[in-house]
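Removed from the display is one protein chain of the complex; every other protein chain stays in position.
Chain nomenclature is as follows: A, B and C, assigned in order of appearance, with residue numbering initiated at 1 for each chain independently.
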Amino acid sequence: MSFITVIQLYVFVLAAFVGFMVITRVPPLLHTPLMSATNAISGISLVGSLVAAGSGTHRISNILGCIAVACAMINVVGGFVITDRMLKMFRRKPDGARGGSATP
Amino acid sequence: MSFITVIQLYVFVLAAFVGFMVITRVPPLLHTPLMSATNAISGISLVGSLVAAGSGTHRISNILGCIAVACAMINVVGGFVITDRMLKMFRRKPDGARGGSATP
Amino acid sequence: MSLRDLMIQAAYLAASVFFILGLKSLSHPDKARRGMNQAAIGMLLAIVGTLANSGIVTYQWIIVGLIIGTLVGIPLGTKVPMTAMPQQIAISHGFGALAATLVGVNEWMVNGYGAGIDRGTMTALGFETLFGALTVTGSLMAFGKLQELLPGKPITWPLQNATSLGLLAAALGLFGWLIVNPANPVAFWAMCGVALLIGVLFVLPIGGADMPVVVSLLNSYAGLAAAATGFAIGNNVLIIAGALNGASGFLLSILMSKAMNRSFANVIFGAFGGETAGPAATSATGLSVRSVSPEDAAVQLAFASRVIVVPGYGLAVAQAQHVVQELAEQIEKRGGEVKYAIHPVAGRMPGHMNVLLAEANIPYDKLLDMDEINPLFDHCDVALVVGANDVVNPAARTDPSSPIYGMPILNVDKARSVIVLKRSMNAGFAGIDNALFYEPKTAMLFGDAKASLSRLVAEIKSL
Partner (left out) sequence: MSLRDLMIQAAYLAASVFFILGLKSLSHPDKARRGMNQAAIGMLLAIVGTLANSGIVTYQWIIVGLIIGTLVGIPLGTKVPMTAMPQQIAISHGFGALAATLVGVNEWMVNGYGAGIDRGTMTALGFETLFGALTVTGSLMAFGKLQELLPGKPITWPLQNATSLGLLAAALGLFGWLIVNPANPVAFWAMCGVALLIGVLFVLPIGGADMPVVVSLLNSYAGLAAAATGFAIGNNVLIIAGALNGASGFLLSILMSKAMNRSFANVIFGAFGGETAGPAATSATGLSVRSVSPEDAAVQLAFASRVIVVPGYGLAVAQAQHVVQELAEQIEKRGGEVKYAIHPVAGRMPGHMNVLLAEANIPYDKLLDMDEINPLFDHCDVALVVGANDVVNPAARTDPSSPIYGMPILNVDKARSVIVLKRSMNAGFAGIDNALFYEPKTAMLFGDAKASLSRLVAEIKSL
């Protein structure tokens, strides 16, 4: 195990702490958007996929990488779009368009 | 800047996040113990001091290190002892010894 | 470190911070949208940073991949109805995990089929492919069950737990073998195969209604796979994003199990929650049910001054969120007050009801959590239960032999009168009878929730 791996372990542990603390503060109201948000963020595999798809040494890297890029990108695009679509719906007061409701 | 420094920067940023999130959850009730607790933890300089004091190459290291060890140790011992002394005092109900109070 | 590398690292660090801030913003609905935009910018930074990497020499494959991904992702994001959220998330996890797995497999292959890999890296790669592969098939199975392409019932077989444990042991054994000797194609491919199989066999015995817990757990696994990738290729943003996802998925699945009053192990190994289909097990022993006509129910609602709507899974099935809003509008027009009682596990996904009702433009300050709303039932004229069942079952409070005993419920039975909209006397997810339906103050309005609600709206309008 190299020293770099050790520090990466610190990064992992600290990030997990941050994760636990951040998530425990998300109210149940937003649990579904939370699930799709983490889904979008898990598209970060894109980073590894891009390197593989752009490699100049092996054709197999390009092919596997290309599929991986497509898959990860579905995650990213789909995830962020759908999260935004959901969050857009959460409002404190209904917008003016619906004039019916009696409460001010 | 080496790659190791970069990862250490990640460690710093993540730890600062953890710090902010942890501290914002400490109620005002415990702000004084919090101050003395972080004081105790800042005795972590001990780690650097020990290495200096135990060095086999320079006498100056031994001397400066020895002073540093003493200073940091004051911090550690004093800080943890006083924090514990304070926390010991926080109770939900008074202990049996004081029989006077009317509330059960 | 060259300036270019420094810039790339700065981009990754910024991306990590944006991800954290994004998730942090979800602690409040008003800030959430802006926060998630930040997270999206973080993702963009990570992508741009990676493209600047000197190891990338050819771009056509990348472009093809990005285009395909975008073309599939946009309709997936914009078209999928809110009611189909659980399966959408399930299938997405599958895609993400597939990407991680392929990266791992590729890394192993191009490094001389393991010959050029040290043990530390092999450990990370092994984790990555193991977790990645089982998440791929697991997510597909979960998707199948949620989309009802597969039977929702738990599928069990003899020696089920023994098979699962055996496969798990085999996978770990192969993994260990690979760490000792990374250049071992047999072990590598066998491990991938076994992991794929584990994903299938792990989800098959779990009932369709328990899928959300599984999906959340798979989210956690996908995160761990991404973090392992980070260790393998030395990339911190992968480690951080992976750890965030790992923590989030794990925490949510624990929260869900808790709110269902079941242990995590019971959800995963219990083969419970499949008996949703049949009629209630201990049904109607001499008790009678009072059914009500839409006309009478409409009158009751129209003249109520405090109404609490209790939505449940049936609301999602019937897609009745918009009609419920119309009904509330009618009641409010006549001077009544309408609130919504949201149980933490109503529906089939945490926050399910909130999303549906928000879709129907209902402001979120009318959606009250269980703890907030429960005291209000005492002063409530009509509790309107729309397709909810288990979350209003008083047996959770009173009957120690009930499987849901101890689960906190909505105190609908404290309301002055109760109207229940459902199609039949069938049981809900837990497959048990509900004494609430037999109480004198309860009136049943049978039929599909959407149809019944539309009738109610029409009736109130014509009053």
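Please note the rule applied: contacts are C-beta pairs under 8 Å (C-beta built on N, C-alpha and C of every residue); 3 or more make two chains touch, one makes a residue touch a chain.
What you see is a predicted model, and the numbers here were worked out from it, not measured in a lab.
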item	value
Chain not shown, its touching partners among those shown	A, B
Interface residues of chain A (partner: the chain not displayed)	1-3, 6-7, 9-10, 13-14, 17
Residues of chain B (touch criterion as defined above) contacting the omitted chain	1-2, 4-5, 8, 11-13, 15-16, 18-20, 22-58, 60-95, 98, 100-103
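What we mean here is this: only the chains that are shown with their structure count from here on.
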item	value
Most heavily contacting chain pair (counted by C-beta pairs in contact)	A-C
Computed distance of Cα centres, chain C from chain B, in Å	41
Whole-Å separation of chain centres (CA-atom averages), chain A against chain C	15
Residues of chain B engaged with two or more neighbouring chains	3, 7, 10, 14, 17
Residue list for chain C, restricted to those that touch at least two other chains	16, 20, 234, 236, 240
